[in-house]
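Every protein chain but one is kept in place in this view of the complex.
The block that comes next holds chain A.
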Amino acid sequence: MRISPDQMIFWEYGFININLTIVTTWALMLLLGLGAWLITRNLKSEIKTSRWQNVLEMLVIMIRDQIKEVGLKKPEKYIGFIGTLFLFIAVSNLLTIVPWYEAPTGSLSTTAALAISVFIAVPVFGIAGGGLKGYLRSYLQPNFIMLPFNIISEISRTLALAVRLFGNIMSGGLIATVLISIVPFFFPMIMSALGLLTGMIQAYIFAILATVYIAAATQEEKEIEGSGD
């Protein structure tokens, strides 16, 4: 029984291997990029717009407002990173309704990659927002005794982020597989619907946690602690 799509390898040369996770991600990238390009290549700034444009605008505005709500004053700066995080996870989870599709988020490698991206992005945005000194000072809050705890917290929350997403998606797929072997009819469908819901929630949580971490790093006056879900 295959747990991770990483195990299905198409091509291998030493350290380099092209597995199902990477291929599926490419397909998703193609889908998202092409879709966005198709819709946005003739955008209008009139009062009347096309339906697709309305959908995209709704989506983008929703993401932007969410980021703003968490406390980032200039959402346009972060929307590229956080929005893509959300869209990638959401789309990759939603597509599980497609038969024989295996979500790349069900691979620990992908979730780890995303978590590492957040782990790197937090200090990058922090330094970009408040300077190197300001960022480093945030580790000494409320005083220098807290420095090791702050570092541990930084690492552990990244790990938690990765494992949480992986566990949820992988378990969804796993439960469906197990249930199909036990109760072949009807029940797997409900589980699969549930899987869609948890997939969406995970996308939202992942994105919102990333936002909270970045907000915490960029604005010291805001005492937002990402203490998990």
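Everything that follows uses one rule, which is that contacts are C-beta pairs under 8 Å (C-beta built on N, C-alpha and C of every residue); 3 or more make two chains touch, one makes a residue touch a chain; residues count from 1.
Keep in mind that, in the parts below, contacts and distances are computed from a predicted model.
> What name does the UniProt record list for the absent chain among "Molybdopterin-dependent oxidoreductase", "ATP synthase subunit b", "Dihydroxyacetone kinase subunit L" or "Stage V sporulation protein AD"?
Options "Molybdopterin-dependent oxidoreductase", "ATP synthase subunit b", "Dihydroxyacetone kinase subunit L" or "Stage V sporulation protein AD" narrow down to "ATP synthase subunit b" for the missing chain.
> Per the definition of touch given earlier, which of A:Val70, A:Ala90, A:Ala112 or A:Leu161 contacts the omitted chain?
Among A:Val70, A:Ala90, A:Ala112 or A:Leu161, only A:Ala112 touches the chain that is not shown.
> Pick out which of A:Gly80, A:Pro99, A:Pro142 or A:Pro184 touches the chain that's been left out of the picture.
Checking the options A:Gly80, A:Pro99, A:Pro142 or A:Pro184, the one contacting the hidden chain is A:Gly80.
> State which residues belonging to chain A touch the missing partner chain.
Per the touch rule, chain A residues meeting the hidden chain are 3-4, 6, 15-17, 19, 21-22, 25-26, 28-29, 32-33, 36-37, 40, 43-47, 49, 53, 56-57, 60-61, 64, 76, 79-81, 83-84, 87-88, 104, 107-110, 112-114, 116-117.
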